[in-house]
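Every protein chain except one is present and positioned as in the full complex.
Think of it as A, B and C in the order they're written, each chain with its own count starting at 1.
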Amino acid sequence: MKKPLLCMLTLAACLSACYREERPTPPPPAPPQLAAQSAARLSDIEPGAPRPPAALPNKYEENAYALSQGKSLFRKFNCSGCHSQGGGGMGPALMDDKWIYGSEPANIYATIIEGRPNGMPAFGGHLTNEQVWQLVAYVRSMSGQVREDAASSRSDEFQTAPPEGRREKATPKNAADAAAAPRG
Amino acid sequence: MTPAAAIPQSNPVLDRSWSDPPGIIGWLSATNHKTVAMRFMLTTFGFFVAGGLLALIIRLQLARPDSKLVGPDFYNQLFTMHGTTMMFLFAVPVMQAVAIYLVPLMIGARGIAFPRMNAFAYWIFLMGGLMLYTAFILDIGPDAGWFSYPPLAGPEYSPGKRVDFWAQLITFTELSGLLEAVILITTIFKLRAPGMTLNRVPLYVWTMLVTSFMVIFAMPSVMLASTALITDRLVGTHFYNPAEGGDVVLWQHLFWFFGHPEVYMIFIPPLCFMSSIIATFSRRPIYGYPVMVLAIIATAFLAFSLWVHHMFATNVPELGKSFFTAASAMIAIPTAAQMFCWIATLATGKLNFRTPMLFALSFFVILLIGGLSGIMLASVSLDLQVHDSFFVVAHLHYVLLGGAVFPLFGAFYYWFPKFTGRLMNETLGRWNFWLMFAGFNIAFFPMHIAGLQGMPRRVYTYPAEMGWGMLNLISSIGAAILAIGILLFIVNVLRSRRSGTPAGADPWAAGTLEWAAASPPAPGNFSIPPVVASRYPLWSEGGVAGSVKGLVDHRREVLVTSVLDAIPNHRATLPESSIWPFISALAVTVLFVASIFTPWAVVWGAVLVTPPLVAWFWPKKAATQRNLQREVKP
Amino acid sequence: MSSPRFRQTPAADIDVSLLPTYVYGAGSMMWWGTMGLMLIEGTVFALAIVMYFYLRSHSLTWPVNRAPELLWGGINTAILLVSLVPNWLTKRAAEREDLPAVRRWLAVCLLCAALFLTARVFEFGALHTRWDSNAYGSIVWMLLALHTTHLVTDTIDTAVLLVLMITGPLEGKRFVDVSENAMYWYFVVGSWLPIYAVIYWGARL
Partner (left out) sequence: MKLRATIAAAFLLGLCLCADAQQLPAHNALEPAGVQAAEIHQLWRLTLLICSAVFAAVLAAFLYAIWRAPHSAQQAPADVSSLAHPEPRLQRRITLAVLAAAALLLVLVLADFLTARRLAHLPLKDAVQIEVTGHMWWWGARYLDDDPSKLFDTANEVHVPVGRPVILQLSSADVIHSFWAPSLHGKKDLIPGRTALLQFRVDKPGLYRGQCAEFCGFEHALMAFTVIADAPAQYEAWLAAQRAPAPAPVSAQQQHGQAVFMRSTCAMCHAISGTDAGARLGPDLTHLASRSTLASGALPNNRQQLAAWILDPQRFKKGANMPATPLSSADLDALLSYLETLK
């Protein structure tokens, strides 16, 4: 009675190996065809009126290793130099609910690749696609947008904010939405 | 010659009151120490086989240089799981599992103290093991080594839940191990047959007493360490974060303060498997009973004073290191004394080389090599060279297989007739022994050389030009032979269980009390509990001086005696079988597993765990009524 | 007290049918079980205190934050010490099998535990550090949380025993349970004193 049950359980388990735990990650999730779209956008970079966000899910948001790689890249590439661990400084805060250029993965991807006015450099070419998606996943985790069990825990360094995995999920307010909302 | 009390008699009333209830619910409610112990042994053996299979994949991968069979990710999980399984799910628990079967029989008791807690400890252990293997199958297998050094095992470098499952496994197994230690200590101190004063206690029971005390003092250390690790990972504490005042070496101290005594928890019980087997097959008592007991106690004490020899390569102070070298060398002395006593016993005995004896005697080769290489590792300077190299892999397998697994297999051959009523096949047994012995040495001896040639541990591959290929190939071949030996053991068990020669109560004409019970023992062990007057009651004239009368048969009544001299003190009634230990274990499992994902699980988990625990404790009206009828106040 | 007492083991068959069916104190298995648990938990506490001083020896400033306020810790210690009295009375009543007294004093013990747990909540607040602030905060919280776990367990134990003493079913050995529960409370109080010293005065040394 127990054996077939056990076999079935094992089989089911094998088929559903946990994606959250996979590492080192295989080739990145299929790149959304951003290059073509963004090529068009390159000409009229401006805040306000972002395109309707391409709601493409970033699979890395569910992978703990990719998120931790993103965190490590964020630190190593000195993103904190401007964004200061996400709390904001010279650059905008990334831990809060305000998104100037949109909170969707594709928006953040474009921000990293193309840069934004007022100081955000374009990292296109300097980063591989995979690295960018890892960073995108991590940046979203900074305001609690990803699964709690995949987001990073504390780092082995001075603590400036609670670990990503323990942050309240902020409901993103895109600047565009805020502008569109009737003022009261 | 056999005293009256030693003749097993059947007593249907007694059997019924000590039997486990029927049906599936009854199966889950079982609390008889033999039932629980049998499940415990089978479970630990299952984990042993699983850990062994992992080891075979490891050996397959390392058989050739630059092998691409498994990648680093899976390999790291493999060796972590292998180490964790063997240390936490096999080596320590199997010793306790055998003990909860044998100790009550050896001390002439009808049951074990706290039988429900015993069942609970088993279920907790089983669920912990299943949790770990479920995680492994789901690719959440821990991959930071069985020693989980932070920061590698910490939140930053081990993202995801892999190490959390490891840390929770520690909680499961330590909880189970600690409870078993309390049960064994109480059983040994309070349930001995009248007349079994402390200096008549069988050596094996002594070792379990000492081991249980070691468990109590050592295991809290790793529990504390792993709790700190898991809170570091889950709620952001800073125990191991040097930037916030923590220290990664703190983990190493706590871990090895447990980890080194653990080796002795694994190694001390088999010492007295040896003593039991050698006495029986030399047809004489072990020479130097007081020396043996004192040696075990000395070993246990010293075991707590040498944990730093695992950390010589860190920057602990030099003078401190010399102390630990001296302590590590000193622990060889009691072991040497024990070995000399056994040799003396052999030299003055009348020998009979049956399979259990072969396994026991292999100790003199394998453990001797392991012990001597241990002395090399204890030296600060030598250790700097061989530490974390394959030399250590060789050493620890010589100690743990030679010191624990070979005697354990001998013990299985020796007590199998007691467990099942049938003898194991002798021819298969000899094949089994020689294959294991040869396979073991072929597998592990070359690792000494590989280590000296500079091969580090825990590597998933090595470049061909290092020239380690041939040594590793030999090792892998040896591992295969060893595996065939163990396969033969399984075949032998399966065959003998059905069609082995019927054994009778005492097939080896041995001297200790467990052989006075039937094979397999009746649910209540002894229909007429004995009174003891000798260390080897079944050998000495008048060793079983008489019997205990007046214990009630229709309840689970045991005679509680005094600690030192085993003078009868009172009659206690052990509780009925109950499903609640199982349900409590389930609730605790939910708490532990859920707390990997959210710290709040500790709070609502506690709410979940409390009702079954209360139900477990809550007395039944009928049973209370029955007890009241025969109650005698102190 | 007519039951037989064995001074030494008789040589031949012995009849134990007149021996008591339960005893108090070190003779009983329950005493040894409780002792075992206390030994385990005592080891845990001792090691946690060692951890405290180890971390302290590796830190330049200690305490890293403001030292904990003395008020709530002091109140708690006082409550705990006071609770020893009803606890002792409970133990004595249990061993005399005086059911009304057992009920009364168990209830007082429970009250003490409830008071203590309430004060404990404030005590956490008065630590002036969080578990995730730094290693000092982590170890202080761990010490206090470990002890609180024991308090909670023993409070639940006491509550269950009180209900049992009121509703039954009762037999003599249930009084042994009460007596052992009281012994465990001694341990909870006894282990608090060094922890209190470490948390409050270790930070001020």
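Methods note: a contact is a pair of C-beta atoms (placed from the backbone, for glycine too) under 8 Å apart; a residue touches a chain by one contact, two chains touch by 3 or more.
Just so it is clear, the model here is predicted, and its values are computed rather than measured.
Asks: Give me the visible chains that the unshown chain touches, in label order.
Replies: Counting the whole assembly, the omitted chain is in touch with A, B.
Asks: Quick one: say which of B:L198, B:L368, B:V552 or B:L586 touches the chain that got left out.
Replies: Answering carefully, the residue with contact to the hidden chain is B:L368.
Asks: Which residue from B:G288, B:P520, B:G550 or B:P599 sits in contact with the chain not drawn here?
Replies: Of these options, the touching residue for the absent chain is B:G288.
Asks: Which of B:P21, B:G46 or B:P242 sits in contact with the chain that's absent?
Replies: Hidden-chain contact among the options goes to B:P242.
Asks: Given the contact definition stated above, which residue among B:A55, B:V201, B:L471 or B:V544 touches the chain not shown here?
Replies: Spelled out, the listed residue whose C-beta touches the missing chain is B:L471.
Asks: Would you write out the residues of subunit A that touch the absent chain, in ascending order?
Replies: Subunit A touches the chain not shown through residues 24, 76-77, 125-128, 130-131, 156.
Asks: Would you write out the residues of subunit B that touch the absent chain, in ascending order?
Replies: Residues touching the hidden chain, for subunit B, are 1, 71-73, 76, 144-145, 149, 151-152, 157, 242-243, 247-249, 281-285, 287-288, 291, 313-315, 318, 321-322, 325-326, 329-330, 332-333, 336-337, 339-341, 343-344, 346-354, 361, 364-365, 368-369, 372-373, 375-376, 379-389, 434, 437-438, 441-442, 445-446, 449, 452-454, 456-463, 465-468, 470-471, 474, 507-509, 511, 534-536, 539-540.
Just so it is clear, only the chains that are shown with their structure count from here on.
Asks: Pick one for the touching-chains graph, please: line, ring, star, complete, other.
Replies: complete
Asks: Once you count every C-beta pair in contact for both, which comes out on top, A-C or B-C?
Replies: B-C
Asks: Using the average of all C-alpha atoms in each chain as its centre, how far is it in Å between subunit A and subunit C?
Replies: Each chain's C-alpha centroid was found; their separation is 49 Å.
Asks: Roughly how far is subunit B from subunit C, centre to centre by C-alpha average, rounded to an integer in Å?
Replies: Their C-alpha centroids are separated by 30 Å.
Asks: Which parts of subunit B, given as residue numbers and ranges, touch two or more other chains?
Replies: Counting only residues that touch two or more other chains, subunit B contributes 232, 235-236, 238, 241, 244.
Asks: Find every residue in subunit C that makes contact with two or more other chains and list them.
Replies: Only 132-134 qualify.
Asks: Going by the contact rule at the top, pick out the subunit A residues touching subunit B in the complex.
Replies: 10, 13-14, 16-18, 20-24, 64-65, 67-68, 148-150, 152-159, 162-163, 166
Asks: Of all residues in subunit C, which touch subunit B in the complex?
Replies: 3, 6-24, 26-29, 32-33, 36-37, 39-41, 43-44, 47-48, 51, 54-55, 58-59, 64, 97, 131-139, 141-142, 152, 156, 160, 164, 168-174
Asks: Within the complex, which stretch of subunit B touches subunit C?
Replies: It comes out as residues 113-114, 117, 178, 181-183, 185-186, 189-191, 194-195, 216-217, 219-221, 223-224, 227-228, 231-232, 235-239, 241, 244-247, 250, 253-254, 257, 531, 533, 545-551, 559-560, 562-563, 565-573, 606, 610, 614, 617-621, 624-625, 627-628, 630-634.
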